[in-house]
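Complex shown without one protein chain; remaining protein chains in place.
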Amino acid sequence: MEEKVKEIIQYYQGDKSYLVPILQDVQKEFNYLPKDALCAVSTHLSVPISRVYEVVTFYKAFSLKPKGRYQLSLCLGTACHVRGAELIAGNITSLLGIKEGETTSDLEFSFETVGCLGACALGPVLVVNGEYHGHMNIAKSTKILKKLGKKGATDDDQD
Amino acid sequence: MINLTIDNKKIEAEAGQVILEVARENGIVIPTLCSNEALEPSGACRMCVVEVKHGKRTRVVTSCLYPVAEGLIVDTKSARVMEVRRLVLQLLLARCPESVQLKEMAEEMGINPEQRFTPDTDNSKCILCRMCVRTCEKVVGVSAIGFSYRGSEKSVGTPFKKDSVTCIGCGACAYVCPSGHIEMETTESGDARKIWGRTFKMKACKVCGRYFAPEDQLTYISEKTGVPAEDLAVCISCR
Partner (left out) sequence: MTTKIKSFDDLKSIQERLKAGRDPKNPCITICVGTGCLAYGTQKLVDNFREELAKRNLADKIGFRTTGCHGFCERGPMVIIAPEKVFYQRVGLSDAGEIIDKTLLKGEIVDRLLYVDPATGEKVVHEDDVPFYKKQTRLVFGLNSKVDPESMEDYLAIGGYSALGKALTGMKPEAIIQEVIKANLRGRGGGGFPAGWKWDSTRKANGDPKYIICNADEGDPGAYMDRSLLEGNPHLVLEGMIIGAFAIGSSEGYIYARNEYPLAIKNITLAIKQAREAGLLGENILGTGFSFDVKINRGGGAFVCGESSALFASLEGRAGEPRAKYIHATDKGLYDKPTNLNNVETWANVPFIIERGADWYTSIGTEGSKGTKIFSLVGKINNTGLVEVPMGTTLREIVFDIGGGIPGGKKFKAIQTGGPSGGCIPEKYLDMGVDFDELTKIGSMMGSGGMIVMDEDNCMVDVAKYFTNFLVNESCGKCVPCREGVRRMRDILLDITEGKGREGDGELLEKMASAIIDGSLCALGNSAPNPVLSTIRYFRDEYRAHIEEKRCPSGVCKALITYSVDAEKCTGCMVCSKVCPTGAASGEDKKVHTIDPEKCTKCGACRESCKFDSIIVR
């Protein structure tokens, strides 16, 4: 892990100003930001760990916990909000049993809401692992979860 | 020399000074919560706001950061200023309802809590004045503590909320904290102190035997200055 971090830091020529892009690349590599990786960044970039931690927790792009196999992002931008996106968010969190920003305990699903994806014509929009699903509604979101194998996201009342 | 007016009083100042400095030099009191002589101003608490008029423009600005200018007219108690200070204190009182210092300040300024703000119940006394972090970074040079998260989730502490390996136990943060939020416990004999969850062994003075500084702090100073640790093991009174 340390070698990979050093490699990434070297790519940015050890420039402290590139802390945010460095962390983004580290996160891409490990699917999240493990504590050891952050300590390695602190050491090899010569930035106090308190500042690395501050930056990691300040910006929404970073995750200290592993993400799920399926990463769902629901746009809650204004255009999607006025088209009823909040109700879809409610449906997803209740079906997955987690809160926004969390990952299911089986590490299958992560759900987050994002500011605006800029695909307003398709709003509301749900992104699953980078794939955009437009004109989202409650029924469609249930269908998608069912397709991805979420147990309990069925049309029946029983479970 | 720069000529300006503060509360109708004509004042002379030097270029590069800020309003707060000049006011203090001239016996004009402006309340502050995050200001400390040893630290660069942060402009975070907004208590020191004043209303300034430069030419036609009037603005509410923080006196700790606003540079003096020729012909500046400053009002330290205008209606707009008082409203900002009132709101700031009311908000902080709701955030830290247990804080004695805040209650005293509010009483002095004749400000009552705003009933509509439900007091927070997390028992924190931290008003996020930032003095501890600024001290640790700039004065002590260790950056053992820092901020995390943002907005109302923002908090001060050690990275990952775990014990900090870089903390040297100097206690400067606890000393500078205006609200008593940072707790430092010392054993009865004084041979150890606990801060930010870590216990630090204290060094006894070679001369008088009194415990006076954490060993980790002396090691740090030794590494930074090159002075051997043994030579540092003398307390201030015995030097």
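By letter and in written order, the chains are A and B; residue numbering begins at 1 in each of them.
We take it that a contact is a pair of C-beta atoms (placed from the backbone, for glycine too) under 8 Å apart; a residue touches a chain by one contact, two chains touch by 3 or more.
Only a predicted model underlies this, so the values are computations on that prediction, with no experimental measurement involved.
Using the touch definition from the top, which of B:Val22, B:Val74 or B:Val88 touches the missing chain?
Residue touching the chain left out of view: B:Val88.
In the complete complex, the non-displayed chain touches which residues of subunit A?
Listed in rising order, the touching residues are 16-21, 23-24, 47, 51, 54-55, 58-62, 76-79, 81-84, 87, 90-91, 94, 114-123, 125, 132, 134, 137-139, 155, 157.
Need a quick check: the contact residues on subunit B for the chain that isn't drawn.
42-46, 49, 60-62, 65-67, 80, 83-84, 86-88, 91-92, 94-95, 114, 116-118, 127-128, 130, 147, 149-154
By definition in this document, only the chains that are shown with their structure count from here on.
Between subunit A and subunit B, what distance separates the C-alpha centroids? Give it in angstrom.
For subunit A versus subunit B, the centre distance works out to 36 Å.
Please give the residue numbers of subunit B that touch subunit A in the complex, ascending.
Subunit B reaches subunit A through residues 137, 142-150, 158-160, 164, 166.
In their shared complex, at which residues does subunit A touch subunit B?
Going through subunit A, the ones touching subunit B are 35, 48-54, 57-58.
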